[in-house]
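Sending over a structure as structure tokens; questions will come in a sec.
A protein chain is absent from this complex, but the other protein chains hold their places.
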Amino acid sequence: MKPVTDQTPIMLKLAHKRIDSANFATLFFDYSLDFKPGQFVMIWIPGMDEKPYTISHHNKSRFGITIEAKGLFSKKAVAMEEGDLMGFRGPFGNGFHTISSSNIAVVAGGCGMAPLAPLVETLDRDIIFIHGARSKEFLLYRHRFDIQRQICTDDGSQGHKGFVTDLLEKEIINRKKTDKQPLEMVYTCGPEIMMHRVFLLCESFDIPCQVSLERYMRCGFGVCGACVCGEQVVCKDGPVFDSKRLRTMDDFNKIALLKSGKPVNMDQYFSWRCQS
Amino acid sequence: MKPVTDQTPIMLKLAHKRIDSANFATLFFDYSLDFKPGQFVMIWIPGMDEKPYTISHHNKSRFGITIEAKGLFSKKAVAMEEGDLMGFRGPFGNGFHTISSSNIAVVAGGCGMAPLAPLVETLDRDIIFIHGARSKEFLLYRHRFDIQRQICTDDGSQGHKGFVTDLLEKEIINRKKTDKQPLEMVYTCGPEIMMHRVFLLCESFDIPCQVSLERYMRCGFGVCGACVCGEQVVCKDGPVFDSKRLRTMDDFNKIALLKSGKPVNMDQYFSWRCQS
Amino acid sequence: MKFLGKNLNNPLVLASGVLGNNKEILERVHKNGCGLVTMKSIGPAPRDGHKNPTVIDLGHGMINAVGLPTPGYAHMEEEWKALEKRNFPLNASIYGGSVKEYQAVAQFVTAKNPDFIEINISCPNSEEHGMIFGVNEKSAFDVVAAVKKVIDQPLIAKLTPQAPDIAKIAKACEDAGADAICAINTAGPGMVIDIEAQMPILAFKKGGLSGPMIKPIAIRCVYDIYKAVSIPIIGLGGVTTGEDAVEMIMAGASLVGIGSGVRYRGINIFNQVNQELNSWLTTHGTTLDKIRGAAHKTNCFQESAQ
Partner (left out) sequence: MKFLGKNLNNPLVLASGVLGNNKEILERVHKNGCGLVTMKSIGPAPRDGHKNPTVIDLGHGMINAVGLPTPGYAHMEEEWKALEKRNFPLNASIYGGSVKEYQAVAQFVTAKNPDFIEINISCPNSEEHGMIFGVNEKSAFDVVAAVKKVIDQPLIAKLTPQAPDIAKIAKACEDAGADAICAINTAGPGMVIDIEAQMPILAFKKGGLSGPMIKPIAIRCVYDIYKAVSIPIIGLGGVTTGEDAVEMIMAGASLVGIGSGVRYRGINIFNQVNQELNSWLTTHGTTLDKIRGAAHKTNCFQESAQ
């Protein structure tokens, strides 16, 4: 096996495919990857395309990625069969900065659970763990953690009917009231609008947070400029950004570049991403 | 300083120049070179040429090369002044294979003393050390060793009048007669015809020897083929060859390639080398 | 220092197509020690570029076939509005598929008043069956002359090393009115095949080579161009250290560009290279002006040796 994995892709056989739900599948590969929670790899399906995916499962000899079947590429990816070859470059990006404390909240929205799951596994067992999704079917990893999760869904099909921010705000206020120690860090990943709300909430209570952003990517290593968000290079400076950085990022939840390099607002960006 | 010295040349300032005699000078450079006795470097005088020279002095922070002013290049080299820059690539070649014994003879002819001197410094003090030259003036390093030397000169201006092989043969026969242990290794460097005679002598007494050959060189690392001697690549497989190898080398003391690649006999080779 | 009448903090230039996708990142690169920043090449019509993989690191350099993505010159009003209020010198790179297209893009861009306009002539010429503008003296002359007519800023012609004789192309550009030469664009092209996938890795199959492995080609090009023209040269290709910059300047460069180097040392590479360059100059008691083109001078040895 090649020692360097962030240059030309290494081709790995799909060792195991786990269907998580109607929309999600997790693909496992037997390879010992150097890895930090929050980092991502570029996955190449030869002849098709190459896209960034977070590592959602990791141990010494195996790693996994969880993919939501949305467009052409991700549908092809979840349709791969055991034994099929896929290419990998990476891992890229900075990953989460972890602190040792139990006054931590982790807030996952939908597929945003993917990068957070290996992080949670490194954290204290008595952290606050909030998990939201469109509906019950989109809740990932039901039996993965021995940590209690607070669940919410947009449609109320499981847990609280409403947003993750509702639960986070309740927790913060509750801690204030009960004289519990305030949160020292909030980690979050999910739709950018959700992360932005979590960020604003944290700001109003002076709690530092770390969010994991997503932009269209080409190189993955900070050269091509496809993924810039303001003056930040998401693939290299990020994808994880902390509050201090986010305060300087005017484009957070506002502007993203299309494939052509054209800067558009997030609505336009997502409707472009839906075209195929 | 660059860690790798066998790629593009490193430029070093001439730290000290020692005039050894009318024809010889030793140039010292302050650089910590990885080195084994018998290896050589390619010396570049910018704008002029680049040629191979043996390392004749070596310690942790300094190395030296001893040059006989013969042609254009070597005359220019010994005319360099302290502070002048020269380029170095190397060290190249295999170097001498050393054995631990005191039944060893070292046979140096003229400038052939250069590669042998650092070897002698690693050997036992009671080895046999024979040193020959055209005349007294060509005897290098008069005060360098605390080992006794047997001297001979072509003109008898110092020591025995005659060849190094006379002295070597006497020593071998003497050992036989006096029931001393026979020689276990003879190291030699000098004109190829001299080394060939040493080799034949050793063969007739079944003593292994190691000789250091010289050919026109370009790359120094076994690619260009300029320095081939039969099937041996002198810059890479050599310049040191042992008896076993020499037995298979039909071109030893017979054929050398000119700059054009033309194979010629040794006389023609040396008269070409004299043209400039 | 001065370059074509403009003040630059230092001789380093950000290569086109590297990071320069918005004002904020250009400003950050400038703040990190880059004297002149170049925008991603602007083209005649909106273009997504190629599918991924488009950029692959090969260790000693990289290969890319991004495919000239561009919002298209007519759709960049907001970007230009942001750039109006910039506090750094800006080089706008443009391209086209025909002389007319180059002119159209140039006319638009000149009105936005960048400090320089760089024309990337490594694009296939649609009128000449895909032949690259920059490999042919006549087409290079034509496109430079046509663009020069319609712009107010100094014109920099960016050349490709794929030309059989890059010095001749440079001369043609100078004759056509170019104010400076930028050399080189990516070398090759190359191809990397993944033997497990049994397929070229880049979606576009072939790509341009950049980074340390092309430095000897870039140095040779700058050396040849320096002999052929009297306008200044931006030397570009494989520079990652202050010593590389010195080498480029000795070959004849007035400014030194950095692109792929950002992969190997991060955005701060510009500060690092400046510092290394300056400390080299100090240690050697010399200046940029004194070492420029130094490799062209013969010395005493050379004469005696010939």
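The chains carry the letters A, B and C, assigned in the order they are written, with residues numbered from 1 in each.
In this section, contacts are C-beta pairs under 8 Å (C-beta built on N, C-alpha and C of every residue); 3 or more make two chains touch, one makes a residue touch a chain.
For clarity, every value in this text was computed on a predicted model and none was experimentally measured.
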item: Contact residue for the chain not shown (choose from B:70, B:160 or B:218); value: B:218
item: Candidate in contact with the missing chain, chosen from C:51, C:112, C:171 or C:263; value: C:51
item: Options B:27, B:104, B:117 or B:228, residue touching the unrepresented chain; value: B:228
item: Touch with the omitted chain, as defined above, among C:14, C:29, C:217 or C:273; value: C:217
item: Contacts of chain C with the absent chain, listed as residue ranges; value: 51, 58-61, 63, 135, 162, 164, 187-193, 195, 198-200, 205-206, 209, 212-213, 215-217, 219-220, 223, 243, 246-247, 250-251, 280, 291, 294-295, 297, 299, 305
item: Contacts of chain B with the absent chain, listed as residue ranges; value: 4, 6-9, 11, 42, 44, 46-51, 85, 87, 89, 217-226, 228, 230-231, 233, 236, 250-251, 257-263
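Heads up, the rule we're going with is that only the chains that are shown with their structure count from here on.
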item: Pair of chains joined by the greatest number of C-beta pairs in contact; value: A-C
item: Chain centre separation in whole Å, for chain C relative to chain B (CA means); value: 50
item: Chain A-chain B separation of Cα centroids, rounded to whole Å; value: 66
item: Gap in Å, rounded to a whole number, between the CA centres of chain C and chain A; value: 36
item: Multi-partner residues of chain B (at least 2 other chains); value: none
item: For chain C, residues that touch 2 or more chains besides their own; value: none
